[in-house]
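Right, one structure below, let's go through it.
A protein chain is absent from this complex, but the other protein chains hold their places.
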Amino acid sequence: MNKKIRYTALAAFAVLAPIGLMAEAQSKRVVFLSVQNATEGFTGVIGKLAAEYSKQNTNVAYEYQNAPQADLAQKLQLLTASNSLPTMYNVAEPSLLMQLAEKGQAADIEELFKQYGIFDKLNPAAVALQKSITGGKLLGLPLELNIEGIWYNKKLFADNGIKEPTTWDAMMAAAAKFKTAGIQPFAASGEQKWPITRLINGYVARKYGADAMARVAKGELKVTDAGFVEAARAVQDMGKKGYFGAGVNTLDYGSAQDLFLQGKAAMFYMGSWALGSLNDPKQNKIGAENVGFFNFPTVRGGKGTRNEWSLNTGIATAINPKQNDAALGAWLKYVFSNYGERALTDNGQISGFKVAKLPANLPALTKATLAKLGAAKNAYLWFEAKFSNKASSVAGDNVQLLVTGDMTPENYLAELQKALN
Amino acid sequence: MRNSRQKSILQHLSNIPVLALVLLAVLVSVYPVFWIFISSLKGVEEFSGSPMWALPKELHWENYARAWTEGKMSTYFLNSILTVVPSLTLVVLLGVSAAFGIEIMQWRFANLTTLVFLTAIMVPLQIVILPLFTMYFATRLLNTHLALIITYVAFGLPLVVFFMTGYFKTFSREVIEAAIMDGASIYQVFFKIALPMVMNAVVTVALVQFFFMWNDLLVSLTFTTSPDMRTVQSGLLNFVGQYGQREWGPTFASVAITVAPTVLVYLFLNQLVMKGLASGAVKG
Partner (left out) sequence: MQGTLRDWKAVLVFVGPALLIYTIILLVPIVWSVGYTFFSGSPLAGFKFVGLDNYGQIWQDQKFKEALWFGTKYAAVVSLGQVILGLLLAMLYMFYLRKSSVLIRTLVFLPVVLPTVASAQMFAKLFAIAPQYGLVNSLLQGLGLESWVQGFLGQANSAFWVIAAMDIWKAMGFYAVLLFAGLVEIPEEVLEAARIDGAQGWTLSRFVVMPLLMPIIISSLIFSLNGTLKVFDSILALTGGGPGTTTMPLTLYMYKVSFTYNDYGYGSTVALTLAVQCVLVTLLVLWRSRKGQS
């Protein structure tokens, strides 16, 4: 009997010992599922830092995986269904990210970063902004910090004797003047849909104040309210008057941007991620020195001011809490202690991480944009930030019909309200 | 043959409208390939700055370099070949023999089996994505060539079976019966008689399957996330940014890189069809 037990124990040890040994030498795999190319943007910076870390710590291997943005939502659903989300992953829709967090698939990054003592690496303003997107919790890394507004062609403005507009009416008057002069007032990609909903968003933020969409989310405002109808009508009027040029819904992102950069359109609503193109002489034919940037103008009888900017932190990057362990902690500590500086020096990318000192050779336009970002008093998010996936999709699809006049502002908002309920 | 040689000039002249039609068909088919090629050499500002038919101002060969290295086209190529070749072999072998079994062999459930295969032609394939993903995850097949291969084979089978049963229907039964009388086994009949005689159809069907597999995006995108496992078509998505911006130069260079071998494969298979035709003529 005794002997038998001993043999069993021995056998068990023989089987288990190698496993134990393996566990000790076991290597950690950090997998990042990104929408970007391996060398592009934040993915490139993280990749470089991870490679540096792996050189010193051979037990941690970093792996990049990719899902194109159009397939991301589907991929995340499938990965969740099989409980196999990677260590870090992009999530485009805040509502999806919140769902994932509820299911225990997305970590509270504030807790996680405090656990590893790197929470102070984050810029508090970016943290607050990121939190406001996902119900007060920090669920995504602020790998970018973007400011949105209207870029304009200074030369075209000067040639036509037009000043930087501060009110909606002045902007429309400028647009009318450009139109008569044979210059397309605005470049916008209707194919992408969001460049148009951003205009409605800006209008209601000026009408009701920066918290307009937050109040919609809380149910204090309905998108069928008068101010929203006014906003939708204002944007539809721009379309009907031909301020976006012909075929706005067929214009893709690049073509719209090129219209502005080649001097064919006077104004262009866009985020600061476009700085790369704006600073690129190959793409920018009007010259970076001729590009100006102003905040969304105020509207008559509105509460919003021009100190409030539309800001965002780019596509969210979540961390899978199920893979949290000491090895990951050490990795996170290295990568995100250095991220802010590297993103700015290597890519000129403004991020939500603190940077000790600015690199000396920043382009003038980037510097000017950073100054505006620094002076922002209050922020509001993009139109669909607090929408369900369904409502975002409805908002985008129907705005194409709104801008061409195939759908009335009332119907547009009624459909949207229906999707929101 | 002799007739056509004796055609008079007048008859040739009456063919002019036909010739014009042929030229038009060729033009609308060939120009796009040319267009893809010139687009692949354009600079970033030319896509919206000059008309679509304009020639590139300078030859931006670096688009190809970027497609090959940044776009990882070299890896994708290998993956495409490693999945498409086995899939194609399997789907043709299994599909043709199944069609033979259904149409030539005499058994009770033959018609029912055809119907069973037909169902999948009707069902939109997007619907099986979630169940399949769950199955592949459970069997650890995600991110493997095998997952892509069995999916391509299964997705391709209904079509091969559908078309090949059609071809076997017109197949002369006397030939088979005679062979069996001479003592050939059913497998000999299949490999030595039936298969060679439907070779044209087999090559045609194989061609269709090749393009389906080579141009597939849905399957490869769904069941692979690791960039090292991706196939060529996903390479075309590589130059799209997170806000929808797309670099058309390298994208078209990637397209040109993927199109070149497909055209070669087509030319090769097409040769086979012609050889099959010739040998059929000799026998006939």
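First chain written, first letter: the chains are A and B, and each begins at residue 1.
In this section, contacts are C-beta pairs under 8 Å (C-beta built on N, C-alpha and C of every residue); 3 or more make two chains touch, one makes a residue touch a chain.
Since the model is a prediction, treat every value here as computed from it, not as a measurement.
For the chain that does not appear, the touching partners among the shown chains are A, B.
The residue from A:316, A:379 or A:407 that touches the chain not shown here is A:407. Contact with the chain not shown here comes from a single listed residue; of B:65, B:85 or B:123, that residue is B:123. Residues 73-74, 76-78, 80-81, 96, 99-100, 103, 190-191, 245-251, 255-256, 258-259, 262, 264, 389-390, 393, 397-398, 400-401, 404, 406-407 are the ones on subunit A that touch the missing chain.
Residues of subunit B that touch the chain left out of the display are 4, 15, 18, 21-22, 25-26, 28-30, 32-33, 35-36, 48-53, 94-95, 97-98, 100-102, 104-107, 113, 116-128, 130-132, 135, 150-151, 153-155, 157-159, 161-163, 166, 169-170, 176-177, 180-181, 185-187, 190, 200-201, 204, 207-208, 211, 215, 217-218, 233, 236, 248, 251-252, 255, 258-259, 262-263, 266-267, 270, 273-274, 277, 280, 284.
Throughout what follows, only the chains that are shown with their structure count from here on.
Note on chain placement: the centre of subunit A and the centre of subunit B lie 39 Å apart, centres being C-alpha means. Across the complex, subunit A meets subunit B through its residues 33, 35-41, 63-69, 71, 74-75, 77-78, 81-82, 84, 86, 189, 191-192, 252-255, 257-259, 261-262, 271, 273, 277, 282-283, 285, 314-315.
Of all the residues in subunit B, the ones that touch subunit A in their complex are 43-45, 47-49, 70, 129-130, 133-134, 137-138, 142, 221-222, 225-227, 230, 234, 237-246, 248.
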